[in-house]
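Here's a slice of the assembly, chains where they normally sit.
Chain IDs A and B follow the sequence of writing; residue 1 opens each chain.
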Amino acid sequence: MALSDQTRGKLAAVSTATLCTALFKRGLRNQFIQNVRPLGVKGGNMVGPAFTLRYIPAREDLNPLSVFLDRAHPQRKAVEECPPGAVFVVDSRKDARAASAGSILVSRLMMRGVAGIVTDGGFRDSPEIAQLAIPAYHQRPSAPTNLTAHQAIEINGPIGCGDAPVFPGDIMVGDGEGVVVIPAHLADEIAEEATEMTAFEDFVTEKVLEGRSILGLYPPTDEQSQTDFAAWRRQNGR
Amino acid sequence: MALSDQTRGKLAAVSTATLCTALFKRGLRNQFIQNVRPLGVKGGNMVGPAFTLRYIPAREDLNPLSVFLDRAHPQRKAVEECPPGAVFVVDSRKDARAASAGSILVSRLMMRGVAGIVTDGGFRDSPEIAQLAIPAYHQRPSAPTNLTAHQAIEINGPIGCGDAPVFPGDIMVGDGEGVVVIPAHLADEIAEEATEMTAFEDFVTEKVLEGRSILGLYPPTDEQSQTDFAAWRRQNGR
């Protein structure tokens, strides 16, 4: 189920908050990745299908630095295989005591056209990553090499990330607030619905900033609110 | 016990750190709201009497989105009833897995002249709230709608917020560091005392930045320090 350009475009223009509400309406309450934040301010939303990497706790004898001499090491392999336009999502078991990745790998993802990277652990070289033109989300900075605590074990399987379930191909959307996981089969309808909701929220925000009460407006239980919104849509072409 | 303009003015010009020390002198050790931070940089202090809202864990059958169709829903009602000049304080049980409020409600509070908002949970639309001209404090951003985890249950009763007790009418003061709760009956004397302490701390800071040792100066156990401070006050009109 490919992510259409149309849906990608819609998801680039709505907030994770609005998407969470659309998911909530469908009974999905745990799709927001808990306790991750963006590194740097990078303009638009991060949007793309999930490509996952899973870590387990590192066993010392299996994780000397020399493991990276192996081109097939899952962490490095995953970085080279993640499709352009996808979001690289790492299950670090919410453990930020060692890094999930550093600036060189994130730079490589950026150069390969990857849409963003998320970990529920931490990045090293975080000041550099904050400057790169690729959205990146983590829990907190963490300088120790990932081998200190993490062994990359599986590429593109289902994972947990920040207490949210992530299946490969689920649509990840990130903004200045955080990251939400949209089940792949719902992406189109959620994108459409969130676009509609955003129009209404923008209308409400405008009215509230003009001084109107939220009662009867948000939600629009007053008929006047609905009339006004219809007029606003015509006026603003939305 | 109304908050006088004079006390409000004094509290606008002192730090939460100084206020905590004044409270400590009176045996009050837990009046700083733990683990909340300001969204955005907004100039002066937040000052105002507490108006509270309490959440309990949300039971799913009582918290569909349709509850907001009810104009009497406590969250919406509280937003419309919070007095201008007051600080809206939310007991979210330190749970930031879902939002305590979003930008539309915070905008409405701002338009109504409310002095600020504090939650020990998280806000959604946090990038927008960071831009609004109303002080706001939370634990971390949280996109899920509050119904996911919180049910608004009581308006303006005594609550806990970030491990601090908050009674309606207590005076809330927030700066770039966080938020402190001053028991209502102590507000005037604490404001006065903190103003005096601030003069002394400003004097000390000036001297320290000139190279003086803190020994004998902070606290001013050397008589010279007291003489110098007296002179400094005359010179600076404080």
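One rule holds in what follows: contacts are C-beta pairs under 8 Å (C-beta built on N, C-alpha and C of every residue); 3 or more make two chains touch, one makes a residue touch a chain.
On a predicted model such as this, the values are computed, not experimentally measured, just so you know.
K.L.:
May I ask how many copies the whole complex comprises, since the file places only 2 of them?
P.N.:
6
Just so it is clear, only the chains that are shown with their structure count from here on.
K.L.:
What whole-Å value do you get for the distance between chain A and chain B if each is reduced to the mean of its CA atoms?
P.N.:
Spacing between the chain centres: roughly 31 Å.
K.L.:
For the complex, give me every residue of chain A touching chain B.
P.N.:
15-17, 19-21, 24-25, 29, 32, 34-35, 37, 175-178, 180, 201, 204-205, 208-209, 211, 213-216, 218-219, 221
K.L.:
Given the complex with chain A, which residues does chain B contribute to the contact?
P.N.:
Those residues of chain B that touch chain A are 65, 68-69, 71, 76, 79-80, 97, 99, 102-105, 107-108, 111, 124-127, 140-145, 147-148.
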